[in-house]
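Okay, here's the structure, questions in a sec.
Yeah, one chain of the complex is gone here, protein chain that is, but the others are all in their spots.
Chain IDs A, B, C and D follow the sequence of writing; residue 1 opens each chain.
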Amino acid sequence: MSPNILAILPELILTLTGILVMMAEPCLAPATSRKPLGWIAIAGTVAALASSWYQIQFGTIHAFSGTIQVDAFSVLFHFIIGAVVLVTLLGSLDYFQGHATHAGEYYALLCFGSVGMMLMTCSVELLMVFIGLEISSISTYIMCGFRKGQATGSESSIKYFLLGSFATAFFLYGVALAFGATGSTNIYAIAHGLQTTATPYLAFTALALILIGLGFKVSAAPFHVWTPDVYQGAPAPVVGLMSTAPKAAAFAVLLRITFTGFPIYQHRWSVLMWVLAALSMTIGNLGALQQRDVKRMLAYSSIAHAGYLLVAFTAFPFDGIAAACFYTATYAAMNVGAFAVITQISGYEERARTIDDYTGLGQKRPFLAALLGFFLLSLIGIPFTGGFFGKFYVFTAAIHGGNIWLAVIGLLNSGIACFYYLRLLAAVYTKPGTEASARLNQLRPISVSAAVGLALAAVATLALGILPNGAVSFAEFASHSTLIEQGRQQCAASPDNCHLQLNFDDR
Amino acid sequence: MQLALFIIFGVLAVAGALNLLLQRHPINSALSLVVVMMSLAVLYWSLGAEFLAAAQVIVYSGAIMVFFVFVIMLLNAGEEERTTGSRAAYLVGFPGAAAIFCLLSFVFLSERRALGTTNIGGYLNHLTSNISEISTVLFTKLLLPFEVTSVLILVAILGAVVLARKEQ
Amino acid sequence: MNSFAAAQVPIAAYLILAAVLFSIGVAAFLIKRNLITVFMSIELMLNAVNLTFVAFSHMWHQVSGQIFVFFVMVVAAAEAAVGLAIIIAIFRTRQTLNVDQIDLMKS
Amino acid sequence: MNIDHNILTIITFLPLAGAVLLALLPDRGKMMQWGALAVTLLTFVATLHLPSHYDYSAAANLEGAGSFQFVQNHEWISSPAIRFHLGVDGLSMWLVVLTGFLAPLGVLISWNAISERKKLFYILFLLQQVAMLGIFVSLDLFLYYAFWELSLVPMTLLIATFGRTANRRRAAIKYFLYTFIPSAILLVGMLWIYSRTGTFQLPELTQLAAAHNISGNNAALWLASLAFLFAFAVKVPVFPLHGWLSDAIAEAPTAAVMVLAGKLGLYSILRFSFSIFPEQSRHIAPLMIALGAIGIVYGALIALVQKDLKQLAAYGTLGHVSVVVLGIFTFTIAGMDGGIYATLNEGIGGGALFMLLGILYERYGTYDMRDYGGLAAKLPWMVTLFVITTLSVVGLPMLNGFVGEFLVLTGSMQSTVHNHTGWTVLATTGVILTASYMLWMIQRVFYGDLNFNTADTPASDLDAREHIALWPLVAVMLAMGVASPLWMRAIDTAGSDLAQEPAQIQSTEQPALSTNTDMHLPIPAAQEATK
Partner (left out) sequence: MPSEYLWLIPLLPFAGFLINGTVGRKLPRTLVTAIALIATAIPAILVAWLWITMKAAGAPDAIELVSQPWIAITGLQIDFAFTVDHLTLLMLGVVTGVGFLIHLYSAGYMAHEEGYWRFFAYLNLFMFFMSILVLSSSFLLLFVGWEGVGLASYLLVGFYFKKDSAANAGKKAFIVNRIGDFGFLLAMFLIVQHFGSLEFGHVFNAINVNPEWHGGVLTAIALLLVLGATGKSAQIPLYVWLPDAMEGPTPVSALIHAATMVTAGIYMVARCHVLFDRSPYALTVIAAIGAATAIFAACIGMVQHDIKRVLAYSTVSQLGYMFLACGVGAYTAGIFHLLTHAFFKALLFLAAGSVIHALSGEQDMRKMGGLRKRIPVTFWTMTMGVFAIAGIPPFAGFFSKDEILYQAFASPNPLGKLVWLIGLITAGMTSFYMFRLWFKTFFGPEHFDEHAPIETHGAPVHAHSGTHAVMEAEHDSGQAAHTHGVHESPWIMLFPLVILAILSVVGGWVGVPASMGGHNEIEHFLEPVFANPNAVEAATTTASHGLELGLATVSVLVVAIGFLFAFVFYYKKPGTAAALARRAPALYNLVQNKFYIDEVYSAVIISPLLMFSRLFLGGLIDGGLVNGSAAAAGATTRGLGSLVRRVQSGNIRSYAGWLALGAAAVLLVMIFGRSIWLH
């Protein structure tokens, strides 16, 4: 197989799936269920995941003239994104049932969106990153407004769209300046160019602007302002997706740009990351404290989690990348799981919005409640869940890098965080008192597909907490692969002064 | 020549941008934006990007702005009301915008020597044209982005259809 | 006259022009009340970025900057399609294009 | 395969298996109760394997913290280097048994008290078991911390869900935050240690600490030790950090209250603070002794003026755990042994007390002392057991409470801390105050005439189930009061290790406990000799 095809195999499959869905959609009678389309999308996603697995055995693949680089790092993020999309799809099958005629487009958009995200993670060319970013962004903009006729839905959509484009402009500006500073938009070329650049301040500015743009995408404070509103208005499965998959992709890009593209300025950007991390954690958690709306609360929570993830950027490269990879995986698993539960509970009609609406869930739907509780506990960071080990891993890396106080801030924040997660949890498990929760009685029994999706997320969260060894090794492998590739590229760029040691195990 | 073009069309662009800012009717703003784009097209040309200059006129001014105007007309948008929905935009946003400008200018000015100057007519030797070089790069080195853009456009079409379609 | 015609413009001047346009775009985003105009100010910002790209492309004698601009245009077009569709959807549900009235969700 | 090599895993995860089993069983009839009882009994039987196969002679001969038995040590996570490392020594063994012992009683006492959502209750209860057992047997810091954090969750949910009043959610969250935030700081401390030493293994860390090899940065070491101590002290709770205690106890269901305070935090101080920060612990001992002594009196005095039975017991608990704090920070053998013993006592005496209060509540639906009176005639068995429990708590000789308390205070008197005599005297006034509030409570509840509430409410004396739940406790109280060496044998090996100066060239003679041949009197001379 040509390396070009091989390198974009998952993306290719997903694109084709998307097109297939689009083409199949008109073939279905207008009033019939759109579930078959969903199943096509699911099949495609599974195939994409499998193909990503297939990629891994080829080591690092460079394709399309160095535009993309499929290494362990990319594959890891492919997995994360693919898995998130899979869970979202499984959970969405029933979501649109009987409500919207455009479910088909939804599946297609999911496929296309994930193509964009996956491309982001494996591209080392900023142009490619930009295109990927736009694909994923635009598809999420659209999906945010999918509950049509709902004022909140379209409001969420327009807010996300306008502010997202606003931030994209910053990102582009940063890319432009990076291009100006180094004459290239390839990450390795940038890294190489920075060593000899005559305009370091231009480079700083470039990085800052890129960080602003990506910071927006990962909803790091102070670029988080859009998050609560958008999450609140968007349909639950979409929030589950957009709070994890595009974020993971954006983090992948961020990791590549910072650690691979701008490694020589780490002393500068790690300070910035320190501040962003501390701010995100604090603002996210404080903001969530008094939220009544569950999705809004989880939006703040996702801001806080972005903060925890940013902590990893202050660590040494090897630790940092590994920790960030691992944390992204755990975060994706637990957050998409939580939203999958919420999808099941609230449904298209948004039956349950506020915390009070969840009162008594524990009695009415014990399994859903237990799963929600489990995901919430993982988000808190309770041991034997992925959230705990992820946090542990990130803070280990940070402390190893000497950032003890950041770790203190972070862990204190996780204490504050308990407060609001527990409030939801407590509501779930207290006796139903008010008629507010009566709407829960309309809950449909949960379908097999949704159950499979939930189980997938739960098993992943649990496995990442109890037996994280495999995932940790994978994350370290990913970290390793990027750093090795970085070293190799540096050697290739300037063979004369190549004294790099490629043995990154020796920490 | 270079300087003249820069000054004339630079001022025109800024004026257009300011006009966009100050005009209260969307149509006027849209037309101001067209002015900006046209000015920029000239500047592109002066920087040796003939293809882009053309694309700017055709795609941006021609297609996108027409689309804007079309929607303005469609929605029958009148003059915008001066509502006061946000104090933060003034108290926080303007200082922010000003600070961004100052910081960027500071950086550009402090690096101005390293950045050098322009010369009219482009930089390429005259053996190959600008367009052919662009196409070479576009279809070799940057083939994948080009291809993937199709997905982007597909998504956009899909989205536009879904969002703008009336529910039955 | 000749000297004027041959006078070279520093790249920094283009960059500052771009920065001016960008900042005006940001300001316009902050000031404009009409959703469509707000969207237009984003286009203005993108144009400023494009100018930067072209200037650097000129400086580095590289076409990749120009190609980037080309892509930006494509993306802008796509965004415009989607964005205006969203605006239409908003207008359908809310009967307004005023940004200040799009604040159902807050705090 | 020798069961000794995986008995600890079996013990720890048996309740987890039970929880899974209960989750699968239908919540019908008494199914949950019987299931939970079976699981907890099984666990208890498994824990009994430890003392019966414990090698006492080996424990006595081995020096230092290497004297763990039933050790299991497998690699778990390669990076960071985390191992599945379990083991018990004299310090933890009886705590494991105690935990196992209290569990079936907790199930029995909840038999009828928890009538709704039994499945949830018993699952949470068993998970709590897992966490506690895990804490006691973990020798890997990470593993320990995982269990430590895990222990918060079931408890919080138990309080939030099965709490008594509308205040339960607030109490639950208060409990959680109060313990979670210090734990977060604890985690930072642990991670810092890991970043210095590259290991989470307690035995290795102990050796490093003894050799002053953890870090050269004294200030950082101090901060880390404070992080540890702070987290544990909140959990205990030590005197000014007890804000969560009364609310949590007031709300929590009986089976949860029984294990709420005391042993986890105290064990952690003994195991981790003392081993990893031997010097810092000794330097901070004067403060902790003072807090212990103050806590004893403070808890008792506030208990004296409570009107709510559970609040009273809550502040009483504060007093009792303070006794342990006082004892272990004396760094004398008597104090250490007594402290550990008193930790067990707290579990048994406190457990029995809360069970009895729970039984009262089941019958009369209130914890307000003013609604009680004259029950002695109506509930003769109840009053008998109540009085015995009270006497155990008060520290009457021949019951368990006395042995611990006596040794602690003896140790406190022996310690060389500045002002130790004063603190000992203050702490000893606790014996008066404790007797005062406990007897006062008995009188208010059981003696005098029946009042409107107790007279009108039909209530029967203890039924068979309650007898079965309570008598083992009474038996243990008696046994531990009379035959303390049975327990002390193991405890002493650990206690005397902990009391020793860490790996110092040290005069082996303990001046205070030496034979009378080289005695120096009066006091000033004796003190000079110790210096």
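The rule we apply is simple: contacts are C-beta pairs under 8 Å (C-beta built on N, C-alpha and C of every residue); 3 or more make two chains touch, one makes a residue touch a chain.
In this text, all values refer to a predicted model and were calculated from it rather than measured experimentally.
Across the whole complex, the hidden chain's contacts among the shown chains comprise A, B, C, D.
For the options A:8, A:122, A:172 or A:208, the residue in contact with the chain missing from this view is A:208. Only one of the listed residues, A:80, A:283 or A:355, touches the absent chain: A:283.
Taking the complete complex into account, D:435 is the one of D:48, D:435 or D:459 that touches the chain left out. Touch with the chain that is not drawn comes from one residue among D:96, D:131 or D:334, which is D:334.
Here one chain is not drawn; of B:7, B:58, B:88 or B:131, the residue touching it is B:88. Think of the hidden chain as still there; on chain C it touches residues 26, 29-31, 38, 99-100, 102-107.
Contact between chain D and the absent chain runs through residues 174, 178, 240-244, 298, 301-302, 304-305, 333-334, 337, 374, 376-377, 380, 384, 387, 391, 396-398, 402-403, 406-407, 409-410, 412-414, 424-425, 428-429, 431-432, 435-436, 439-440, 442-443, 446-449, 482-485, 488-489, 492, 495-496, 510, 512-516, 519, 521-523, 526. Against the chain not displayed here, chain B makes contact via residues 85-97, 99-100, 103-104, 106-107.
By definition in this document, only the chains that are shown with their structure count from here on.
Measuring from the averaged C-alpha position of chain A to that of chain C gives a distance of 27 Å. Centre-to-centre, using mean CA coordinates, chain C is 66 Å away from chain D. Residue positions of chain A touching 2 or more other chains: 127, 131, 134, 138, 141-142, 145, 148-149, 157, 180.
Residue positions 15, 22, 25-26, 39, 55, 57, 59, 64, 67, 71, 75, 78-79, 82, 86-87, 89, 103 of chain C are each in touch with at least two other chains.
Residues of chain B touching chain C in their complex: 1-4, 6, 10, 13-14, 17-18, 20-21, 26, 29-30, 33, 36-37, 40, 43-44, 47-49, 51-52, 55-56, 59-60, 63-64, 67-68, 71-72, 74-75, 77, 80-86, 89-90, 93-94, 96-98, 100-101, 104-105, 108-109, 111-112, 115-119, 122-124, 130, 133-134, 137-138, 141-142, 145, 149, 152-153, 155-157, 159-164, 166. The residues of chain A lying in touch with chain D in their complex are 362-363, 366, 373, 377, 381-384, 388, 392-393, 395-396, 399-400, 404, 407-408, 411-412, 414-416, 418-419, 422-423, 425-426, 429-431, 468-469, 472-473, 476.
Put simply, chain D touches chain A in their complex at residues 76-80, 116-117, 119-120, 142, 145-150, 152-153, 156-157, 160-161, 168-169, 172-173, 176-177, 180-181, 184-185, 187-188, 191-192, 194-195.
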